[in-house]
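One structure, pasted below without further comment.
Of the protein chains in this complex, all but one are displayed in their positions.
Think of it as A and B in the order they're written, each chain with its own count starting at 1.
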Amino acid sequence: MISLNELMPALPEIVLACMGMILLMLGVFRGDGSTRSVSWIAVLVLIVVGVVLSSVQNGRMTAFGGQFVVDDFAHFMKWLIIIGSSFAILMSINFNERESIARFEYPVLILFATLGMFMMVSANDLISLYIGLELQSLSLYVVAAFRRDSLKSSEAGLKYFVLGALSSGMLLYGCSLVYGFAGTTSFEGLATLFKSLGGTGPSVGLVVGLVFLIAGLAFKVSAVPFHMWTPDVYEGAPTPVTAFFAVAPKIAAIALFIRVLVGPFGVLIADWQQVIVLISIASMVLGALAAIWQDNIKRLLAYSSIGNIGYALIGLATGTEAGIRGILVYMTIYLAMNVGTFCCVLAMRRTGRMVENIADLAGLARNQPLMALALAILMFSMAGIPPLAGFFGKLYIFLAAIEAGLYTLAIIGVLASVVGAFYYLRIIKIMYFDEPAEVFDRSMGREVRAILVGTTLFVTFFIVRPDIIVEGAGTAARMLLAG
Amino acid sequence: MIYVLAIFLPLVGATIAGLFGHWLKDKGAQIVTCGGLLLSATFSVIILNEVALKGEPQTIQIFSWIISGGFEVDWSLRFDTLTAVMLVVVTVVSCAVHFYSIGYMHHDPSVPRFFAYLSLFTFFMLMLVTANNFLQLFFGWEGVGLASYLLIGFWYEKPSANAAAIKAFLVNRVGDFGFALGILGVFLMYGSIDFDTVFNATPGKAAATMEFLGGTWHALTVLCLLLFIGAMGKSAQLGLHTWLPDAMEGPTPVSALIHAATMVTAGVFMVARLSPMFEYAPFALDVVCVVGASTAFFAATVGLVQNDIKRVIAYSTCSQLGYMFFACGVSAYAAGVFHLFTHAFFKALLFLGAGSVIHAMSSEQDMRHMGGIWSHIKLTYAMMWIGSLALAGLPFFAGFYSKDMVLEAAFAADSGVGFYAFWMGIIAAVMTAFYSWRLLFMTFHGEPRADEKTMAHVHESPKVMTIPLIVLSLGALFAGYIGYDAFVGTGMNEFWGKAIFVLPTNTAIIDAHHVPLWVKLLPIFVGLIGIGLAYYMYIMRTDMPAKVAAKCWKLYLFLYNKWYFDELYDKLFVQPANYIGRGLWKEGDGTLIDGLGPDGVASLVRNLAGRVSQLQSGYVYHYAFAMLIGVAGLVTLYLYTLG
Partner (left out) sequence: MIIQALSFYLFAFVAVAAAVMVISARNPVHSVLFLILAFFNAAGLFVLIGAEFIAMILVVVYVGAVAVLFLFVVMMLDISFAELRQGFLQYLPIGGLVGVVLLAELMMIGGTWIFAPAASTVKANPTPAIDKTTNTEAIGNILYTDYIYLFQGAGLVLLVAMVGAIVLTLRARPGVRKQKISDQINRRPEDAIEVKKVQSGSGI
């Protein structure tokens, strides 16, 4: 029998699941008119979940017979996910109403996606990994196609679904290979198994399974060559959804990546390091190059996120505590920068219609100087220019790479970020130096403006107290490696 | 407190005048800077009294500047006798020049800028003389270089002024390179660049050697020579002197302050300051002596035939700096600094007097277009006489005491280089007297050669210009007499304290008091000869100069063209540098680096980016296919590396 006490570590997930269903009921009975209240309640639920999360958090705990684990690492990542999800809901409230796609299912689906991500982050078993991943993915497929009357949105959802299914297949195939060669799906079991191997090394099949597993996960973080869906889906999905895609699922997937590779497969670093290095290089280079020709700002941000994941994977390739700390810091900053940028994209609206071309930003500095300034700061930060936060994100990653002796990776990373700086700075150039285009509607919405201001301030003043984030990340990384 | 104030008041003045010049207007900027300088000068005199006369050297710690590994530099002000003397020279002359400029520059549209630069220069000069370590010295050194650049190019709309400013800057870079190398060498040798630490350790390093340019050398000699290259640049010694005459493109008060009284003497100051090191490097001292003596001779010869009133004085400055250096070269640092002290007054006086003449002649600088104006500007005329008398070293004027002391010390050194310096000095003295009076006679006497309009305009300068002249003339009259005892006479040891170090075996300065009578009289005698010759050629037989020039036209041209130094450098350095630079720019940078580098990489990146974008076809099965190829590739890679 499972006593209630044993469920305590999973309390945030339980609350989230129950509240998601309650909100679903509420929406069903009250109709689409309740969307606004359901959205706000959903945000409230996320905050409550965050509080519960922090209050039950106490060192490393497992539940459900070891299939579920909570530690400082999970705690840190889940907070990032909560922030990303709440922003996604907040940003959508006005947007969905204006686009007349305001339906109560949206916040509910975001809640379920969040739950799926929580499960991914806390996965301690290959099966719970898969279940979490599917829960998250299914919710995402649906929200990607949420503007069902738009061909682009439907196409985005469908593409995402088909390719996602393929990647799930690869992942499952990998899992089954691993299970077949190891006889267990539990991370702890795998860890003990690999440790007991000693110097003999794992069987080939096991590592091939691991490669498939990595391929499946790489799809979720949209790393090259499993990235092809990203630009199309980013472009097609409604903008708040794209913002959500750019942050929360990426964070969850990279958390899962770290947990799997550094946890049970940590001993086999020699086997998976080269794969990660390759994926990382390819992502950085492609992210930097392909973005150059983009006209659509959402596609551009898609490639930017591919590049950013490449940098984060550098940290993973090191497999060291410093590397993981670097990823956590990087993802935190990445979250802030992306959410802020998407707030600006949301504000790109002329006579009631969304415009998404980079050229539409021309002369923004003269029409809306404050927004242009915020966007300029975010772009400078993305380009990694000190003293903004983006610089520190890259700094910690590259430092870790150098410490681990991955010089090639660090050098390619620096070069790629130089190339990448081109298109970030191009946006600034267009805003500040080009002839002004038409003025945008001044109806950003209070929530979006607050998020934009908040993220911009974070990015600007990160330098003042970097230790808050960095120390939290350090503790999380330490605990992950110790457990 | 007054110690710090004396140094930083000019900076405060410069900052206020520079940043708020628009708002303050000319008047405000003048009040701020001149007021600051007046206070600073007053404090300096007090400091001189306390430090030198009462014998209380001080070091004031301001803050720690750089701490990097074993390298620690404090920012502190050192006040000993040498500093105090320089403080007085700098602030008093600067103060006089500030006031003089109020009158001289009142037509200029950007007066606040001028005063800001002037005060800024003064501040850097004070930083230089109060430096307590090499780095601070270097800071001041570069600072005055910067201010000098700004002031020479003050009339930046004039191409010649710009060119002169750049030339001054570049030639100084050559010297500064040596200086910087010297400082690095000092750090290498001593592990510290603090003066006291270095000086105390020097006796122990007297025999040390170091590797330099592939050979093993006596370390101190190498260091001192490198440092001396810096001094040569700043003090316009033979070889690196070419910038000084051109620097006359700047406003005349600038020439008086920077290029006569203060900045150009920084080299002499440096050698005196580093006397504890130079004393242990006898070869370096010999070099200093020979370079100084040669400069004294060379500059005097060129001065003979120049026609621009300011250039004549500029070459005279160059020549006098040579005197100071060869005094230092025979270990008579006190004599060198004494000459520096008196020279500052009479040379500033000469420059400002020349400025007054130029002012009177409506900006005419060519002496061939002057003449016969003495009766119109009597006060200036008198001032120029005093200055020239002091320069020529006629008895009881300031120059008499110091110049004779320098020459006697050179004689008393009783060495080959000493005699060389002595005789060069004597010959230069003849020429000094000659060109000084040539200047006087051409400018003030004879038939007026200017056009009538100019002549009608000739007028005495306003009081704000003449009073500084009178103040300086007092210095030119009495500085030598007053200072003789303390600087080089019986009170010498007490006065200098530990500021200057001379090995007990180097006794030139003491022996100088006991040289034969003819040595003492010879400078006066040759001075009189020079004056007589000038009188004969420019008053009695005014056709003589042209005849002489025609007769020895080769020599004349050689001198007139300044020994072809500029042409030589042009051929040797400027043109090849231009050629190489152009080649590197067009071919190296433009074609090669830009082509392969920025432009090439950029176009490559654009190409690649285009291709990468084309991969994104939009077909799901392409995407799926890419994923499959990816995973197959990764598995293959893994199996391949496995073996």
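Note that in this section a contact is a pair of C-beta atoms (placed from the backbone, for glycine too) under 8 Å apart; a residue touches a chain by one contact, two chains touch by 3 or more.
Just so you know, these numbers come straight off a predicted model, no measurement behind them.
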{"item": "Sole contact to the chain not displayed, among A:M19, A:L53, A:I93 or A:M119", "value": "A:M119"}
{"item": "Per the touch definition above, residue among A:E99, A:E134, A:E235 or A:E447 touching the missing chain", "value": "A:E134"}
{"item": "Selected from A:S186, A:T242, A:S381 or A:T455 as touching the chain missing from the view", "value": "A:S186"}
{"item": "Hidden partner interface residues of chain B, rising order", "value": "621, 625, 628-629, 631-632, 635-636, 639"}
{"item": "Missing-partner contacts on chain A, residue numbers", "value": "2, 10, 17, 21, 24, 63-65, 67-68, 103, 105, 108-109, 112, 115-116, 119, 127-128, 131-132, 134-135, 138-139, 141-142, 145-146, 148, 157, 177, 181-186, 188-190, 192-193, 196-197, 202-206, 208"}
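Here, only the chains that are shown with their structure count from here on.
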{"item": "Geometric centre distance via CA averages, chain B-chain A, whole Å", "value": "64"}
{"item": "For the chain B and chain A complex, residues of the former touching the latter", "value": "605-606, 608-610, 612-613, 615-616, 618, 620, 622-624, 626-627, 629-631, 633-635, 637-639, 641-642"}
{"item": "Complex contacts: residues of chain A adjacent to chain B", "value": "158-159, 162-163, 166-167, 170, 204, 207-208, 211-212, 214-215, 219, 224-226, 228-229, 231-232, 271, 274-275, 278-279, 286, 289-294, 419, 422"}
